[in-house]
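Some notes on the structure that comes next.
Of the protein chains in this complex, one is absent; all others appear in place.
Read from first to last, the chains carry the letters A, B and C; within each, the first residue is number 1.
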Amino acid sequence: MLGIVMFAVIVLSAVFADLLPLADPTRRSLPARNLPPLSGTNGQFFLLGSDGQGRDMLSRIIYGARASLIVGLAAVSLSAFIGLVVGLISGLRGGWVDLVLMRIIDAVLAIPTLLFMLVVALVVGSGLMPLIVAIAVTNWVVYARMVRAEVLRVKDLDFVAAARIARVSGATLLGRHILPNILPAFIVVATLNIGAVILLESSLSFLGFGIQAPGISWGQMLAEGRQSLATSWWVATFPGVAVTMTVFSIILLGDWLRDYLDPRHPA
Amino acid sequence: MIIRALGRFVLQAIPVLYIVSLIVFVLVFLTGDPTAMMIPDDATEADRAALIAAWGLDQPAHIQYVRYMANILQGDFGTSYRYGTSALPIVLDRLPATLLLTFGALVVALIIAIPAGIIAALRHNSAVDYTVSGTAVLFKAMPNFWVGIMLILIFGVWLRWLPVSGSGSFAHLILPAITLGTGFAADLAKLVRASMLEVLGQDYIRTAMSKGIPDRVVIFKHALKNAAIPTVTMTSLHIIALLGGALVTETVFSWPGLGQLIVQAIYTKDMAVIQIAVFVITIMTLVLNFLTDLAYRLLDPRIRL
Amino acid sequence: MTPVLTYRNAAISLPRDEGHTTLVRGVDLNVSRNEIVALVGESGSGKTLTALSTLGLLPRGAEFTADTATLNGHDLTRMTPEGWRALRGAEVGIVFQEPLSSLNPVLTIGDQIGEVLFYKRGLARAQRRAVATDLLARMGLARPAQLLDEYPHQLSGGMRQRVMLAIAMAGEPSLLICDEPTTALDNSVQAQVLELIVETAAQTGVGVLFITHDLSVVAQVADRVAVMQHGAIVEAAPVTQLFRSPQHPYTQKLIGLAPHVPAVVRTGAPSAAPEAAKAPLLELRDITKRYDGKTLALDHVSLQLAAGETLGIVGESGSGKSSLAKIITGLQRPDSGSVLFDGRDLLNGPAGAGSDVQMVFQDPFSSLNPRMRIGAIITEPLYALSRLSRTVAANEAARLLETVGLSPDMATRFPHQLSGGQRQRVGIARALSVRPRLLICDEPVSALDVSVQAEILALLQRLKSEFSLTTIFIAHGLDSVYAVSDKVAVMSQGKVVESGPRDQVFGAPQHDYTRKLLDAILDSDPAQSRFRRNPLQHA
Partner (left out) sequence: QSSTTLTIAQGNDILSLDPADHANNSTEATLVNLYDYLVNKDFSGETLVFTPNLATSWTTEDQIRWIFDLRDDVKWHDGSPFTAEDVKFTIERTQGDAKLRSTARFRTIKEANVLSPYQIEIITDGRDALLLHSLVGNGAGLLPKAAFEAAASKEAFFENPIGTGPYKFREWRKADRVVLDANTDWWGGTPHWEQIVVRAIPETSTRVAEFITGGVDIAVNIPPEDIARIAADPATQVVSFDIARNIALHVRVAEGSATANPLVREAIDLAINRPELAEFVVEGFAAPTRGLFPPKIPGFNPDLTGDDSTFNPDRARELIAEAGAEGTTITLSSPSGRYVKDREIAEAVVGYLQDIGLDARLEVLDWSVFNSRLNSFELGDMYLWGMGSYTDASILLPRSILNRFNNDWHDATFDGLEAAAAAAPTEEERLAILREGQQIMTDARARIGLLYPQAIYGVNARISFDGRFDEMIPAEGARRV
């Protein structure tokens, strides 16, 4: 429950940021740069301090949640979808198809994410979508492997055999018997993965690939703030705390969701 | 048995290496012409054209690829655009540092995670358990470079206990190993806890307890060995991830590992270096998978190769 | 007689959502040296908890109270952790039910025996090996010395239980607890292990608390019997007395349910002549199946089954029974051979058997999708045939539930909210929903406890005539096969070694393997014990 509340607070404040009494997150005031938390100048008060351009940290963190959450959720959804399809094909079809897909996964794992990023950035351009695509291009293997393993486990269970004897259609077999039973593992992996992707976005910002400057994301704030960690600790630390809290809430949310969807669990 | 496993290993390695080389070639090719990054500001267009021709980059892609593969088959892995020298030694030079850091991180992770995981499992649902799980999530959620810079500030600048950056001595290894190791320890501790919990509920643990042998024997001899397999699996997956270089940690600590090299190579479109680096990682990955299988065999006599 | 274990008014309670629940209460027990005391009762009645309380191995948070609870003079109600550790192994040893999971899979047999010898008897390494070898030899294991370096998975179930017994006896305890030690074993192996336990008890004089729910086992080994129901001992008596004049209604019911070996088997006389051959509904020709190109699961199997008949298939674990079932239902394709159903070739024909062949599975847990409601599970095969409206489906589900003896409001429940027996009924209802002509039951009762077994068997019998079913009934216990089958096929190592009308196979077995199986049937008459060395004192 704590997970839902935390996550809801984060999402809602990101969505309705415009309604909150916040400073313009892009308003620069160079004389007010790098002010510590709970200080102010010229009538502007910085609850969480200001960054190197004199922008309000609190406001940037709340607005920054948008890009981070979108990247996290979209990249995870996209890679989960690709991974699910590949994992299902691999696990259900078996044989040489499985063999080939598994070798491709081995290969993709060996190739640095950054190379994909660079290509996507060059071919598609930079920004939110390319970032999501680029993350998904490498991230799907996590799901493909997990789904395949789960499919192999579930498909030999007796209730699947029973359904096959009952001659249910392939879609029913998949949708009713196989997917719901790989769901718990899927949720666990996905919630952990959202956190990893949000962090990945920050690593990519570290390399200059994240959200572009007029846009705001936690990753970008972390990457910018790390330069001044020794002199203005708050610039990188607060976005770090935001990422940590989000990841934490998503993990809790995932645990809750898994239990909630499980009929064996007392409601 | 080992021979057959080795055979399977080679059969697996060849197609993977081939797919990898092809994907890398296509990707690097798509990133465009590397000469733009090589020439100085005052170079003319003609200078650039000459450089392109000198490196054979004016040829169509498929011809470049065929020539590249032909050279590989003759043992020539190409020349780095960036360094102007043979690419293979450039990559191999970085290997010791990467392996050392990987090893260091692993030791840190195991030292933290195994006791923490065991204690959390034994004190299931107690304050200790929640503390371990909470700390694990926290460590997992903290960005690597933040941890790294903080460690530098605390242990390097403030306390002056350890060197800030660089490599060469044991002291230099400590901070980067902790930086990398903690994130991994978080994952591992959770896994150790979960597998210990599972194992502790098994009938043979009850059998062991019914013998009246000391608790430590039950935990370390009976339970831990059984809980080790998922731990080994995850450890090997993590090692694989680290082998590709821990870019952020390497950069923060000026650690001369593969990660920095690969990123630089990617930025400069240094085809030969990227190819070999990826080759080396792939081969190490496959070797590691093989060793992991061997470890399974050692841990669990039921598993055959 | 020296008392080893004495319980007066013992009770065990476990923490539940609110407060404690008392699961075992008012237990009085006495086990003396040279005595085998059986504890019988249905599943969940508290037998295992009682056993674990003697070792201090109750689940975390459990409370154990008693007016008296002594083991060799130690007061079990006030033991320190160290005290328990000293007690375990040295004064009391235990053999658990599951030979597969009770031994540590990653440690050698020698290691697992050796640690008891070290911690309980302080033996040095060299001595340990010698003593362990001797122990294994005494347990009737061949090549005991080599066995020390092997791992549990390299041993058969029977061998593992012998090893368990060796471990339990290694500390030379005065009390041996056997918690359903043979439930998971095939009949023939069960007999050997029981014999070993009785023999060991006789040789060492160890007091044995023998837990089981199988009355024929009780009849064969026990000196005295305590019957447990709902956590309390409802009756205790010497074995002959208990069988002759059971007092408590539950005991009476149990004795009534105990499978009696049919007279025909004992006399060896074939009953009525086989009926005239009818046109077969199902015909298997020369079925061969290998897994992964290695394991030969089925080796040229041919069988025929006429409409309305019940074919019982018996055979040890791994003999290929389930593989055969899977091939008939089309879940698996054989490597060679053909399956003819009502004259149609199922392997090459266009549509297979359609809904004509259905199956009931062994494991009541994995055969129902944990995420579907019972109603949906039952009507799924119907849906697969044609779309049903919501109300039709609900009516159909209710009707089917009633047919298998369940209340219709169970349709909205999830499988985990049902007991094993109820789940098996659901599985049967699902199979019957499309009115199949052939029903395959793969060990439908093996995972259930005796009283429930009997109910399910009765249900199957009833439905068979009600739905005019042709049935294949797979089991490894001979008694249930005998109870339901017209024809019997005996399988061993992928081959059908013998088949024919039931009475012929049971009465005049042709094959050694069949004879071995028949020999292993235990008699639920204490007077007929095959193992007991010392004559029954209370006879």
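Note that a residue touches a chain if its C-beta (ideal position, glycine included) is under 8 Å from a C-beta of that chain, and two chains touch if they have at least 3 such contacts.
Just so we're clear, the structure is a prediction, and the values are computed from it rather than from any experiment.
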So which shown chains sit in contact with the chain we cannot see? A, B
For the full complex, which residue in A:L118, A:L131 or A:L173 touches the chain that was left out? A:L118
Would you indicate which residue among B:A121, B:V147, B:V252 or B:V278 is in contact with the undisplayed chain? B:V252
What residues on chain A make contact with the chain left out of this view? 28, 30-31, 33-34, 52-53, 118, 121-122, 126, 207-209, 212-214, 226-232
Note that chain B touches the absent chain at residues 31-33, 36-48, 50-51, 53-55, 79, 82-86, 90, 93-94, 97, 149, 152-153, 156-157, 160, 163-168, 251-254, 256-257, 260-261, 266-269
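Throughout what follows, only the chains that are shown with their structure count from here on.
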Taking the mean of the C-alpha atoms as each chain's centre, how many Å separate chain A from chain B? 22
Whole-Å separation of chain centres (CA-atom averages), chain B against chain C: 49
Any chance you could list the residues of chain C touching two or more other chains? none
For chain C, which residues count as touching chain A in their complex? 326, 329-331, 352, 354-355, 357-359, 361-363, 366-372, 377, 380-381, 383-385, 414, 416, 427, 430, 434
Quick check on the complex: what are the chain B residues that touch chain C? 202-204, 206-215, 217, 221-222, 225-226, 299-302
Interface with chain B, chain C side, in the complex: residues 55, 57, 84-90, 93-94, 96, 98, 101-107, 115-116, 119-120, 151, 153-154, 164, 167-168, 171
